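Note that one protein chain of the assembly has been removed; the remaining protein chains are unaltered in position.
This part shows chain A:
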Amino acid sequence: MKLKTALMGAAALLAFAPAAFAERGSDGELKIIQSQAASTMNQYLSSGTKDINASSMVSEPLASYKPDGTMMPRLAVEIPTLENGGVSADGKTITWKLLPGVKWSDGTDFTADDVVFTGQYCMDPAGGCAQLSKFEGIDKIEAVDPLTVKISFKEPKTNPYSAFVGALAPILQKKQFEKCLGANASSCTDANFKPIGTGPFVVTDFKTNDVAVFVANPNYRDPAKPAFATATLKGGNDAMSTARAVMETGEYDYGWNTQIEPEVQAQMIAAGKGKFMTAYGGLVERLELNMTDASSALPEGERSTAKHPHPIFSDIRVREALSKAIDRSLLVEIGYGEAARPTCNLVPAPEMFASDNTGCLTQDVEGAKKLLDEAGWTDSDGDGIRDKDGKKLSLVYQTSVNPIRQNFQAMIKQWWNDIGVEVELKQIDPSVFFGGDAGSPDTFQKFYADVQMFANEWDGTDPQAYLAQLTCEKAPKPEDQWQGENIPRFCNPDYDALIKEMLTTADPAKRADQIKKLNDMVTKDAMVTVPLANRARFSAVSNTLVGVDMNAWDSEYWNVADWSRAK
């Protein structure tokens, strides 16, 4: 009898197992570790990726970016376009149709009022919203009916998809945040730490800079998701311990941001508990060549300004030779391993914007030497360093303190020594280098060196604003407190003209062409920015977790509803 019951029980379990696969909360607990802990769950109050990731598990935007950089409707029925009438012909309005039947996690209906309120919340001048740039140029947001939202812009917009698109601009619930407008925004601790959302999870406990605990949202629109009943998001100490917690000890399912040494990566992969996943966004480690003279012999206020063109780099052949002498694949292999790929582009992703410029990927030492010979730089006194008119080909090469960057400096110095260029290395504390203090001579904006190395990227998929940083008038100079963004002091009237043209072009295919052209103008045609490596988002995923689809354009947890336990 007992045996029979046991057998029956076993049979019943077997019969139910496949059904359990597609059931909400059937897979137990999801454990995520981040190399930095989240400090808030409201991303309108923080621009840190750690916080954006955390809140993307709860709050959702109208549309998300997919890993290939295209958009996907989320709380909307479809992406509004010119064709389906969602975007007006004059580019001044965009109309979103909301998904019917969506409920907040407290059971109330999600309506257009919430969307309008969110806009009002972020655009409140007293609020100090961190994502205000997403709402730039908006004249008004109005609810046409409970399921339709219309956004009107002051000027025609070439890219109207910024407000309520992507993990940076999700929808807040009006009921919960109504009293948190303006100056009250940061004092609404309860709402900021436990926002009510439409996403797959609900926060139950939140400890700032430590841990966030979630349960599956009972009102989530897909009754079969999420597969996990609960989720924990813990802050780790650094990339190394985060990677270890997933790859070696197996305590966690997902480790966010695990940028570690390539040799250690290989060792961890060999342990067989997980894998590293990459997604390539726009983050490019690059050398920037100073087009102006940074010599300390010049008076303060004239160093690194357009008044004095660079004595060596004014000849493009020298810049080209420096780029040719570098073996980018070896740099990536030693510095990043799986976490980066060599690139020649300033805009290396998404696919639709990436130029086919690959000319720099093969190292050509002889070609570099020939170029320098042609440019008139020869080693006339036999000391191994080229010279011209009594001036030595000697460069100061600076970057921030960072073990990978110091390795890169040593390697690039050697390659440049090989072609007869003398290099003096300089390293600066990152808080000073990136600090932007106009009084310090060591910031990357002041650029008191000939060459410098750092990484930069842009927000969202569209690099228009990023490319527009390189116009002539944006060069940092003492008059504007060195706050310009055109770090290499690149100046090309054709480039500026093309940027102007782009500001009025709405056709996506044309824009893509323009972006590629602009990219080529700074990289292969001018060699002012010398890209080295396209760095990836790099996270560790346990072998027991399936459904992860790394995304460089949105939150890494953009599809957390689809994650499940490997069976």
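Going forward, a contact is a pair of C-beta atoms (placed from the backbone, for glycine too) under 8 Å apart; a residue touches a chain by one contact, two chains touch by 3 or more; residues count from 1.
Just so it is clear, contacts and distances are computed from a predicted model.
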Missing subunit (named according to UniProt) among the choices "Hydrogenase formation protein HypD", "Peptide/nickel transport system permease protein", "GntR family transcriptional regulator" or "RNA polymerase subunit sigma-24": "Peptide/nickel transport system permease protein"
Touching the absent chain when the full complex is considered, from A:Ser88, A:Asn159, A:Ser241 or A:Gln427: A:Gln427
Chain not shown: contacting residue from A:Val77, A:Ile316 or A:Ile334: A:Ile334
Chain not shown: contacting residue from A:Ser47, A:Asn237, A:Ser380 or A:Gln414: A:Gln414
Where the missing chain touches chain A, by residue: 260-261, 263-264, 267, 296, 330, 334, 401-403, 406-407, 409-411, 413-414, 424-427, 429, 432, 440-442, 448
